[in-house]
Structures are given as C-alpha cells and as structure tokens.
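Just one protein chain is left out here, and the rest sit where they should.
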Amino acid sequence: MSERMRSSIVLSLAVVIGLSTLALPLVLSSSDVEIYVTIGLATIVVTGLSLLMGFAGQVSLGQAAFYGVGAYTAGIMAVHHWPSLVALMAAPIAAGVIAFVIGVPLLRLKGHALVFSTLAFQLILLVVIENTSFLTGGAIGLSGIPALRIGPLAISTGKDYAYLVWVVAVAVLLITRNLTRSRPGRALRAMAITASGASAAGIAVESYKLKDFTLSAAYAGIAGGIYVFFIGYISPDAFPVTLSIEFVIMVVVGGIGTVSGAFVGAAVVTVISQVLTSLGTSPSLPPDLPTVLSLGVYALILIIILRLIPAGVVGTLSDLWKKTKPSASASGPVDTTGRSVLGPAVQAKDG
Amino acid sequence: MRLPAVADVPSREEVVPDDALLATYDLVVRYSSAVALDGVSMHVGGGEMVALIGPNGAGKSTLLNTLSGILRPAAGGMVCRGRLAHVPEGRQLFPELTVEDNLRLGAYRGGSRDPDPIYELFPQLHGLRKRRAGGLSGGEQQMVSIGRALMANPDIMAVDELSQGLAPIVVSDIIRHLVVLNEEKGIAVLLVEQNARLALSITSRAYVLENGRVSKEGRSEDLARDPAVHKAYLGGQVGQ
Partner (left out) sequence: MSAFTEYLITGIARGLVFALLATGFVLIYRVTRVVNFAQGAFAVFGGLLTFSLLRAGIPQGVSEVLAVLAVAVIGLIFGVITIAGKIPLLSSLIITIGLAMLSEAVAMLVWGSIPISYSGLAGHDFVILGAVVQRQYLLVLIVSLVLFGSMALLFDRTYFGKAMTACASNAYAAKLSGINVKRMGLLAFVLGGALGGIGGALLTPVEPMTYNADVSLSILGFAAAIVGGLTSPGLAVAGGLVFGLTEQFVSGYWSPSYDTAVALALLIVVLLWQARRMRLEGLE
C-alpha cells in the first residue's frame, strides 16, 4: 500500500466517522442520546487521563474527583444565579487550579504512591462535599440547577447537549494532539518509556508532569461542568471511586497514550456498561445482578487487555496497520510484551 | 550441563573443541525483531583467560546474559561443562542487603555459604561485612560482586565491564586478584571490556565482537598488534 493511499484512507475514515457522529443525535432516541452524551463526556475526561498515563507514565485514581470538582463548581455557581456560561467556564478553571495546587507536592510521588494519594484525595473530597451541606447540599445533593445558556442560545434538549459535548470533545482532542506532537509532548513520551531517564531530565520533567496533571484535571472539570447542566442534579454518589477506576479502564481499553484511543475506550466501555445494565435489570433477576455484572465485566476487561493486548484496541490496530507497510520501520523497544509505555519491566541489561 | 538451545544445526555442536569449558556455536539472539547476536561461535578452555572486546552495543553483554541463561537463544546453542558465575556490568549488588548477605546469596545454588574465603581474598570486605552494599564505593562494590560470584565455587567467571567507573589504581588491584584466582585456583575467566588495552594485556586469547558477530579472534598479543584492532580499540585510548 502506498503512503498516499494510506493517508487518504485514514482521512476518509475520519470524515465518515465525523459525519456520522454529527448525524447520530438526529436519529437517536432520547435514552440513546443520553448514552451518546455520556460517551462524549467520558472521552473528554479520558483524553486527559490518557495524556497523564501515556505521556507522563503516571496513573491517577482520582480523576473522578476532578470531574466532581467541575460539576460542583458549575452547579453551585449556577444555583447562586451566576450566568450559566460563566459557571461552566469556571468548572475547568477550578479543577485545574486544585490540580495545580495539590500537584506540586503529589507529583513528587510515583507509581503506587501516586495511585494511593490520588485515591485518598478523592475520598477526602467526597467527605468534604458531604460535610459542607450549606454549599453542596451534602449527601442529599444539589438540585434545581438551571438550564445552560450560551448567549441567546438555550441548551436544553438532549440533542443540544450532544452537540455541545462533541464540540468540546473535538476541541480537547485537537489540543491534546497538538500538544503530544510538540516537542514537550515527545519529551513526555520519552519520559514514560524510560522511567529512569526521567530523573536525568530533572526539573523540566517535573514541570511537564504538573502541566499535564493540571490540564487533565481541567478536561475532567469541563466534562463535569457539562454533566451537571445536562443532568440537573448531583450528589456525592455520582463520583465514586469506581468511576475513577472506570476512567482508567477506558484509557487501558483504548490504548494508553493514544489520543484517538480515548474515544474508542470511552465508547466501548460505556456501551458495554449500558448493555449490561439493561440485561441485568429485569424484574425476574436478583437486584444485585447489574452491579455484579458491571464490576465483573469491567475487571475482566481491564485484566484481559493488560495481559493480552497491553497496547489497547487502538494501539494494537495501529500496530497491525503499520505492519502492512512495505518497509516496516525498525523494531520497537526491547520487550516482547509489545509497547510497554508503563515503564520498563525488570529485564536483563543489554550491552 | 547443556544449556537451553534451539539447535538449528545440531551437527555444529561437534565443532566445540573437546577441551572447551564453555562454548557457543552459531548462537543467534534476538530482541523482538532486532538481531543482537548473529551466529556467534566462541569457546573458553579450562583455566584459560579470554577477552571479549568490541564497541558499545556489539552484543557483549547479550552474549554473557545468554550464557547465564537470562536470555534465550533463537538459534544455535551452547555448551557449559562446568559451573559458570557471572559478574555483571554495573556490579548489580543487592543494595539494601549487607555485604555479607550479598556474598552468601552467591551460594544460592548450593555449596558452602561461609564467606570467610572471600574475606581472605579481599581483607577490606571483612570490615565492611555489616554495611549495606548500596553505600559502598565503586571499587568495594566490584569486590563484593566478584566475591559473590566466587561463592558459587565456579569453574569459569564471566566478568562484564570490570573497569567501568573505577579509578585506574582500583582497577589494577582488582585485576591482580583475578589473575591470582586464575593462576592459583585455575578458574577460567571470560573478560568483557571496553578497555581493550587492559583486556588484551592480561588474557591469552581474545575475540572481537562487532554488530553481533565475531569479526576477529586470535592470541591477545597478536590482536593487540593487528592494525585494524589497534586503530579501532587501542589508538584512541589514553591511559592504562
């Protein structure tokens, strides 16, 4: 296959996917539009998390916390009669600022330490939300959130949100793509692949990580902001630890560090979870079944992908795609597990 | 002992000399699709001191790791008729454990766990025996690494980049110990060195490894005089 043919195939695929994405909300039922919006929101969050995991080699188990910060910021401001667009804009800023402030100390941690500290951060945040009822509505939640208005435009129907979400998602994907192709992006990728090389680069690496962490939190924040206007009601239950894990699963499914993988992972996992929920909720079946099914299937997806196709769906497909190239470029890293962006396995030294 | 091998050309095993303690024939090792060793045949006889020189990335450490069973050959094979101990590049101690524990773990495959013979060889390690190995100087670490390998009671030692990062005076001290071990205990040595001048000066035979192949082999003193070897590995080198 010639290089030109390949790129024209990729381009036409992108156009087809883009057009069908735009057309979909017009034909979907209202409950399907909700799934559509959910996929879009997850894509926004997962793009940021994938950036952090793939390009900085770090796992955050607190991404749902930043999603929650965005949702509560927008929700509280909207309830207190701020213009809804201002409230929405404040969501990513609040999430980003909090991420920056906690990131300065937390990003000194790596691996399991970062996983547990981000998880701890999320649990602390949930306790704080529950205990500041005057502001957040506490465990009961925050309701009566007015509709979103962008200038004269009222965003009220599911279709409106579908388009809004996708405008934001595309913007987020483009920003991230440009960022990863820029010089700092490549530096971050190098950092993810050679964990030990990171310390050599020193301060610069730390500041990239912090920017990444802040940006990924801002993405989660804006997604949370849209979510709160779309749903109209939030409570701490909407941001459980399992949601953070779900985001990690989406990253892993799509392919760690692949920008388009964020969408694929979000779509695959959301659709599977919807199918399971509808399968498991039947009056004749035990009430625990949907939870059992979703936990079990999420877990199996995560384990199977990491064990069998560590590069994820998109990564594996693009590897296969590259292999069809007549002059396949030089081999990958010295590792039979495929792309080990999560850092080097313990392996023999080569001389 | 027959080490794991995928014998593409089994008859080639006959090429291994009868007196060889350790030998490879047509050894091929791959990383993913890159070839690290491309048909290497070499041998070390009992009590012999052999050098393996060559540029960075030629496959020297890969060869040693294959001999130690850490890497699996894709084709060809190897024969080891004695106990091999590997003194790896960069010393590779257990930094959290004490010097004595590091030494004792060298005898994991069996034999005596008493480190006293090592303290006789390197008296200064005796005073450091309760210290964490991670806190030692480079030269002391190299002694522990050699000592740990000796605890396996080897017939042959593969020593990888002994001089790396050490002061010349420390290197010559440790090298002297290696020569003594070779002469008095008859332990064969396969010496992998960037510092070709040093390696060729103390060994009797040598192999030059380039791009995963043996490009030259012969008596060390002949190789040291070989114009191509001299230009590539000895010319630019200062000191020693």
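Going in written order, the chains are labelled A and B, and every chain counts its residues from 1.
Simple rule for what comes next: a residue touches a chain if its C-beta (ideal position, glycine included) is under 8 Å from a C-beta of that chain, and two chains touch if they have at least 3 such contacts.
Here the structure is a predicted model, which is why all the values come from computation and not from measurement.
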Touch with the omitted chain, as defined above, among A:93, A:115, A:268 or A:317: A:115
Of B:93, B:125, B:143 or B:224, the one touching the omitted chain in the full complex: B:93
Residue numbers in subunit B that touch the chain omitted from display: 68, 70, 86, 88, 92-97, 101, 104-106, 108-109, 113, 134, 148, 152
Residues in subunit A touching the chain absent from view: 57, 59, 61, 105-106, 108-113, 115-117, 119-121, 123-124, 127-128, 130-131, 199, 241-242, 245, 248-249, 252, 288, 291-293, 295-296, 298-300, 302-303, 306-307, 310, 335-337, 340, 342-349
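Throughout what follows, only the chains that are shown with their structure count from here on.
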Inter-centroid spacing, subunit B versus subunit A (mean Cα positions, whole Å): 49
